[in-house]
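Note that one protein chain of the assembly has been removed; the remaining protein chains are unaltered in position.
Right, chain A next:
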Amino acid sequence: MTALLSIRDLRVRYRRDGIEVPALKGVGLEVVAGERLAIIGESGSGKSTLALAVAGLLARGAEIGGTLEWSASQSQMPRSFAPPSGLPAISPARGEIGSSADGSSPPATLEIGEGGDDGLISPLAGEMPGRAEGGVPERRPPAIGENQAPRLGRDIGFVFQDPSSSLDPVMPVGKQIAEVACTHLELTWPEAFAKAKTLLQRVRLPDPDSALRAYPHQLSGGQKQRVAIAAAIAAGPRLLIADEATSALDTIVQAEIVALIRRLVAEDGMTLIFISHDIALAASLADRIAVLRHGELVELGETRRLIEAPRHAYTRGLLEAHLGLDAKPLLDRQGASA
């Protein structure tokens, strides 16, 4: 088990009308390279905050503490340095950092703090090569040696709940996908455009040729989400984060998109963080499930174990509240009938 990403003691606070809202209160977990990890919890539990922190997308007013460690040798190297085989180099185990004999780079660790204005003290302060100094609030891991900190788009693909929010309404979708490929893969425009077409085929958009020229409003919700996924994976990221990516879709389209994500992640060997409020949906896709509640990680475990033998009362509560097709109808529990 190699960690692609180690999250340690992650704390995030938002400031709203002068009031501090703690959104994450010291969350720690390792995202294993190649795994499908689901993060579940009720609304406001901090799922999106966790995803945004990892992707470096937190809102300006947010205060971050703790460490995010991205295993650099797992990340895609710039083309000029890419191993010819395309196989990722094995990451040095934690603790062997800096002593790796194979010349692979040490993990990019970000230790985040807000210029020392309050108690968000980072344990690794001072050990941080190239750490951003001063009071400039960093919203994402600063690069430690330009190519090692994860970059959104190149190393991390992000799919939002509302595909419209990540798509430009006035640009054909082919161009939007090609731009991602162009930016991160140093392709020529014709190459990037050809790549966009391949991606639209991979996400199974009917008639990719005309889809390339379509505008977002001409597509259904499910089709827009396919385009957003194509754009997210365009640069071949190691990590794909899907934040409630199917929650706005109907059940049938949701199942299609989940199947699509499952296939793409397997084909490209991506690591997946799948965020959902639906424990059954999470269980249908994930190898492991992390349960968040009020900004804290209450339970993390292998999917089957967590579903069949939840350790935390809160997880049990979520399981009991799930209304599955085999659950006892509430109508019967109440003894009511028409």
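Observations on the model:
The definition used in the following text is that contacts are C-beta pairs under 8 Å (C-beta built on N, C-alpha and C of every residue); 3 or more make two chains touch, one makes a residue touch a chain; residues count from 1.
By definition in this document, contacts and distances are computed from a predicted model.
When the unshown chain is looked up in UniProt, the name that turns up among "Nickel transporter subunit ATP-binding component of ABC superfamily", "NAD(P)/FAD-dependent oxidoreductase", "Phenylacetate-CoA oxygenase" or "Transcriptional regulator, MarR family" is "Nickel transporter subunit ATP-binding component of ABC superfamily". Considering the full assembly, A:42 is the residue among A:42, A:191 or A:268 that touches the omitted chain.
When the whole complex is considered, the residue among A:21, A:185 or A:253 that touches the unshown chain is A:253. Although one chain is not shown, part of chain A still touches it, namely residues 42-43, 221, 249-256, 277-281, 283-284, 303-304, 307, 317-319, 321-327, 329-331, 334, 336-338.
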